[in-house]
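Starting off with a structure, shown below.
Note that one protein chain is taken out, while the other chains of the complex remain in position.
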Amino acid sequence: MVNEMLLQVLQGLIAVVAVILFLSLNVLFLTWMERKVIARIHVRYGPNRAGPYGLLQPIADMLKLLTKEDIVPERADRLVYNLAPVVAFLFALMPAAAIGIGSGLIAADIGVGVLYIAAVASLSTLAVLMAAWGSNNKYSLLGGMRTAAQSLSYEIPLVLSMIGIVAIVGSLSTQDIVAAQSQAWFGIIPKWFIFYQPLAFIVFFTAVVAEMGRIPFDLPESESELVAGFHTEYSGMKFAMFMFAEYIHFVVGSALVVTLFLGGWHLPVISPLVAELGWVKYLVQVAIFVAKMYLVIFVLMWVRGTLTRTKVDHVLSYGWKGLLPLALANVVITGVVLSI
Amino acid sequence: MLKQKLKNLSHILPMSVTFKHLFRPPITIQYPEQRDVMKPRYRARQRLDDKKCISCGSCARVCPNRTIQMKVVGIEEKKVKDRVIKREKKHPEIYLGRCMFCGLCVEVCPTGALSWQNEPVELAEYTREELFYPWWKLAGYERDPGGEGGD
Partner (left out) sequence: MAEEKAQEEVEEQEEAKHELLEELRSSFGEKILQARLLRPRRLQVRIKGEDLYPVAEFLKGAGFDHLSCISGVDYQEHMEAVYHLWSYSRRELIQINAELPRDNPEIASLVPLYRAADWHEREAYDMLGIVFKGHPNLKRMLLPETFEGHPLRKDFKTQPMSWYLEGEAEMWETPVEVSPPEDGETEVMVLNIGPQHPSTHGVARLVTTLSGETVVKIEPVIGYLHRGVEKIAEMRTYQQFLPLTDRTDYISSITNNLAYVLAVEELLGVRVPERAEYLRVILSELQRIANHLMFIAAFGADLGAWTVMMYGFREREMVLDLMEQVSGQRLLYNFLRIGGLKEDVPPGWEDNLRNFLRVLPERLADYETYFFNNEIFIKRCEGVGVLEPELAIDLGVTGPMLRASGVARDVRRDDPYSIYDRFDFEVVTEEAGDTLARFKVRFREIFESLRIIEQALEDLPEGEVRSPDVPKVIRPPRGEAYSRIEAPKGELAYYVVSDGKSTSPYRLKIRSPAFCNLSAFPHYATGEIIPDMIVNFASVDIVMGEIDR
């Protein structure tokens, strides 16, 4: 009995460590990749001094942030101020528990995966508000409020667009959703949900960009027109925590897009080939998943390099008056089609 | 109309513009390993040819910022009809920290003693005093040759 429990605890710990390791490695690579991709769009080099092709740049950044002075504003609310980066980091990590990168390679295969992710994803707004309030700075508060408004408005279309998929699959677990996309027409064209639910894909993609706080929905990150955002008063490692949390959001959001719409770790010709090869199958699945995830990440970086910022009232009107009706229409259409 | 609006909303055309640029070679150069080549007329740092300078002082008079001063470097003697005329020989000294590189001094010099040195010049120094270029530094000498008279 005790042995069983211990084994389970050990399994759980290994899973947690594995998830955190996977995310951290990806985030480190992403900081380099973002700067390089944006630089190439700008027709310039990007970091190429720290290590070959600048690959050690994230390490250099980390060292720099570690050695910076930690400044706390005089009249800041200490508890809230110090807790906000931790909370941000924590709630950024939590959705990753229910997303799997291979069949069975998942930290917590709970039956209500999608519901869990939707619930936890909305908690990260709390960290933003804590940071904004705890800084005791007019501009941080304004920035934080705007961010909270944006996050709230885009959560609802996000969740609603997932409903169509859940209705088709009949289960809330992410493993089942990916397994449902493993077939292919004529053996070549994959039956991914992007083809079944194009409207939901558009809504989800836009909403996930808004949740991540990237251009074009840039209000939290660099509201440098006027206000400097909710993390103005943070320096050093706390700022690093916020940046880390933001990139983790980026990775998790892309992973979610891949899981829900792009078929997870399935590819039409290769997956049946390796299905019988034992542990090699897992490697191939992880490779396919990571490749698809980086494709989505690249597209998001390309969007960042191209588009301008939207205005605050346009952001809210796109969310409430544009995406929400589309998401609802998608639910209705899916229901009608399924019942036929 | 609707088609245009949808096309705009998808932003597919702006994205194609930036995608094209992903595959172009970078337009920046890697300083300090690669240096840019300046054009022949580039106004970077003045160069003095002390053999041609006739000590007229036009450069000092024309400078709008008054950064050029004439420094006496010797007494020149000339025999004219069994008299010996002594004249001061002066060379310009420029305080590059105040110079705005307008080019009037080079333009007004009657003999062309002042000209532009147009190889890549890096003028940054650590102290303000090093930016004050005495005449021998402008002329390309390493140190002050000592009070020589003119030729």
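Labels for the chains are A and B, by order of writing; each one numbers its residues from 1.
FYI, a contact is a pair of C-beta atoms (placed from the backbone, for glycine too) under 8 Å apart; a residue touches a chain by one contact, two chains touch by 3 or more.
Remember, it's a predicted structure, so these values are computed and weren't measured experimentally.
Participant: Quick one: which of A:155, A:218 or A:246 touches the chain that's been left out?
Facilitator: Spelled out, the listed residue whose C-beta touches the missing chain is A:218.
Participant: In the full complex, which of B:16, B:30 or B:111 touches the chain missing from this view?
Facilitator: Candidates B:16, B:30 or B:111; residue touching the omitted chain: B:16.
Participant: Can you list, in ascending order, the subunit B residues touching the missing chain?
Facilitator: Counting over the whole complex, subunit B touches the hidden chain at residues 5, 7-9, 11-14, 16-18, 20-21, 27, 38-43, 62-64, 100-104, 107, 116.
Participant: Contact with the hidden chain only, please: which subunit A residues?
Facilitator: Considering the whole complex, subunit A reaches the absent chain at 38, 41-44, 215-216, 218, 222, 224-226, 305-314.
In the analysis below, only the chains that are shown with their structure count from here on.
Participant: On a C-alpha centroid basis, what's the spacing between subunit A and subunit B, in Å?
Facilitator: About 54 Å separates the centre of subunit A from that of subunit B.
Participant: Note which residues of subunit B are touching subunit A in the complex, please.
Facilitator: 11, 14-15, 17-19, 21-22, 24-28, 30
Participant: Mind pulling up the subunit A residues that touch subunit B in the complex?
Facilitator: On the subunit A side, the touching residues are 37, 40-45, 48, 302-303, 305-307.
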